[in-house]
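With one protein chain withheld, the remaining protein chains of the complex are depicted in position.
This part shows subunit A:
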Amino acid sequence: MKARLRANLTWLALMVLGFVVIDSCEFTGLINTFIENMLVTIGINVILATGLNLIIGFSGQFSLGHAGFMAIGAYATGIITQTMATPAGFFISMVVGMLIAIVAALIVGIPTLRLRGDYLAIATMGAAEIIRLLINNLKITNGAAGLFNIPALASWATVYVLMCLTTIVTVNFIHSRSGRAIMAVREDEIAAEAMGINTTRWKLAAFVFGAATAAIGGSLHAAYIQTIAPSDFNIMASIAILIVVVLGGVGSMTGTFVAAVGLGALDTILQNFGTLRMIIYSLALILIMIFKPSGLLGTWELSFRRLNRHHLKEVTNHE
């Protein structure tokens, strides 16, 4: 009980500290628009990638359609906040985006989650393309031109707070009965069935959960960048999120954080290198794939409870 409280307080302190550091840097002018943009991109990528890691790393279903659900969130915000340009309007639009994403994920997931591996990847990719093409051809979404002048209703602070919230919720989901059932499905579907676990239901739960968080990422993207177009949510966008997950370690939320921050920083640093940037970027990926195929952190997770326990053990050993 006490150990749990201490670990939770440590996490809370870390989150507040992060906020204060960024805030004071912002105040003293250490962070310019350029760096703020990078931080926000990192934050949104964390939201998107933790959701995708839940689907790929924890439930073991290979999805290539994450950008489709992100697009739903982005367009929900883009359309709704144009008539309701208030913070309340932004949050309403985010909830609407999540709900539509959940419905879309159910429609996509129920037939496709029967497929495995490559087939599932292709099916989800197709689903995301369908979403993109729908947006491309609808009047309300302004077709291929996209939406611009979306009210700036998300600051870096909104992104930061929502990044913390979605991560907490996702991690809580994983460390529960549901999360264990989902991992059982990944480990051995037949055995999971034999233990009374409805595998279809839990696969769907992970998929829908991931889609809902992707919609949050999309909403923030629309409200911060203020311009969205269907081409922002193509297959390359899905793959960009996938790279974060694979690089950090499939099955490690800590890894997703590290990879999102690392890639975001790398992207910014290499901005001046022009075409060379893409070469260095892909070289970094190839090197990781060769020397650490399970990703930077594998399935390792940072846990203050474990650190505490470890620390206690060492203290008693020294006595």
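The rule is simple: a residue touches a chain if its C-beta (ideal position, glycine included) is under 8 Å from a C-beta of that chain, and two chains touch if they have at least 3 such contacts; residues count from 1.
We take it that contacts and distances are computed from a predicted model.
S.K.: Tell me the UniProt name of the left-out chain, picking from "Aspartate carbamoyltransferase", "ABC transporter ATP-binding protein", "Aspartyl/glutamyl-tRNA(Asn/Gln) amidotransferase subunit C" or "Cytochrome c-type biogenesis protein CcmE".
M.R.: "ABC transporter ATP-binding protein"
S.K.: Pick out which of A:10, A:37, A:155 or A:178 touches the chain that's been left out of the picture.
M.R.: For the chain that is not drawn, the touching residue is A:178.
S.K.: Using the definition of touch stated at the top, determine which of A:115, A:130, A:161 or A:197 touches the missing chain.
M.R.: Answering carefully, the residue with contact to the hidden chain is A:197.
S.K.: Which subunit A residues would touch the chain omitted from the figure, given the whole complex?
M.R.: Residues 169, 172-173, 176-178, 180-181, 183-184, 187-188, 190-199, 299 of subunit A touch the chain that is not shown.
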